[in-house]
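Note that this complex is displayed minus one protein chain, with the remaining chains in position.
Showing subunit A:
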Amino acid sequence: MLTLSRILVSGAARVPAAAAVAASQSGATTITRFNSTAAQQQEKPKKTKFGPLADEDRIFTNLYGRHDWRLKGALSRGDWYKTKEILLKGVDWILNEVKTSGLRGRGGAGFPTGMKWGFMNKPSDGRPKYLVVNADEGEPGTCKDREIMRHDPHKLVEGCLVAGRAMGARAAYIYIRGEFYNESSNLQVAINEAYAAGLIGKNACDSGYDFDVFVMRGAGAYICGEETALIESIEGKQGKPRLKPPFPADVGVFGCPTTVANVETVSVAPTICRRGGSWFVGLGRERNSGTKLFNISGHVNTPCTVEEEMSIPLKELIERHAGGVRGGWDNLLCVIPGGSSTPLIPRHVCDDVLMDFDGLIQAQTGLGTAALIVMDKSTDVIRAIARLIEFYKHESCGQCTPCREGVDWMNNMMWRFVKGDAREAEIDMIWEISKQIEGHTICALGDGAAWPVQGLIRHFRPVMESRIAEFKQKQQARA
């Protein structure tokens, strides 16, 4: 077989997807046009298969706590390596790396991190800037930050330093939920070790940059996971969210410019800077790049936390790491893919949906915190959703009427739906109530309460109607 092979002087060979590669046995290059700019660029064929992640691409190497979590162990696993060089590269370099990596917030909203941290990149007006790390992990289904804080706390501490440098922050406050006492204790030990080794504090890592890290324990309020409520809580008040604008980047904690970031987002920043944003962006689909910690709970054989590539198919994630659905894939009823605030998806959607932001938005749900709650056919799905609405009712701060009254109202109705003690028109009524709550509240807790109800009605309305019919029958039989 004849292949025209030309050795390119600069740039790598452009290898079109299937074409003539098969023809050459020695891996010689195919014809390329020297005029096209594509020939100069490093072009890789677009990835179509995502996950399983190779261990060498995993960031959280001590996720399961099998190795030493203290400074010595962290150093041996590559934390705090060349941090000084990263800090000396400067604000713009770090922000550029994070932007290139395509990292999106891992706390549930998925806002592009590079852009968010860039909002703080403005000249100081005399007020110090702060980084606040949101370790108030309370979303039902989510337990990923806990593992970072107790098994790999140095990743978080280093992340605070690197992220703080990128923002020009004076100090970081890590707000950890009060129930995580042992986790906060590990974290405080790690911070003390870092101070003792000169890695943070005055002249952090010998770079001339001063940076402090403080741990603040919360006291049991899910709403304090909302960024402005978290800021209120740090200031020593009730955790009632503020209206935005003004945004935290203008007026935040103690009235100073603040960025509130999730633990996972902050913890992966040093590794991105070390290994390059281009490595991170090579994992996952476009605009949904990198790795993510997934929590798989509920009716699976081996519930676990695992770090996997973004855009991995849902089915593969569950079958490979969580031992598959209890009773086999056919026994699956539905999955809540991103923590309780995301609507559930039924079996036929789960068959081929990809676990990333865009894929799940297309399925009318969201990635959220990537906390999968798997339910099999034995589940009373109405009761499961009713319990979630009860959770939101308890956790509502009570500031704004749609949430305080509306969620309580939805809760009462949901428990009647569990019994079937309702009329069919009330299904449309609760849909309308949820629509009146969604988007009309000060913070997103209202949305978070409305979406599960909408997901239930969208996919399981027949179950609700049959429950109502059964109850009516029983009533009539008794009468």
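Observations on the model:
Convention: a contact is a pair of C-beta atoms (placed from the backbone, for glycine too) under 8 Å apart; a residue touches a chain by one contact, two chains touch by 3 or more; residues count from 1.
Just so it is clear, contacts and distances are computed from a predicted model.
Note on the omitted subunit: UniProt lists it as "NADH dehydrogenase [ubiquinone] flavoprotein 2, mitochondrial", one of the names in "Histidine-containing phosphotransfer protein", "NADH dehydrogenase [ubiquinone] flavoprotein 2, mitochondrial", "TXD16 protein" or "Signal recognition particle receptor subunit beta".
Within the complete assembly, A:Arg66 is the residue of A:Lys46, A:Arg66 or A:His348 that touches the hidden chain. Contact with the chain that does not appear here is found for just one residue of A:Ser124, A:Asn192, A:Gln238 or A:Gln436, A:Gln238. If you put the hidden chain back, the residue from A:Arg275, A:Arg347 or A:Lys472 that touches it is A:Arg275.
When you scan A:Ala169, A:Ala371, A:Cys443 or A:Ile468 for touch with the missing chain, the hit is A:Ala371. In the full complex, the hidden chain is touched by subunit A at residues 52-53, 55-56, 58, 61-67, 75-79, 81-82, 85-86, 89, 128, 137-143, 146-147, 150-151, 177-182, 214, 216-222, 233-239, 254, 274-276, 279, 295-299, 301-308, 320-323, 340, 371, 373, 375, 379, 383-385, 387-388, 391, 394-395, 397.
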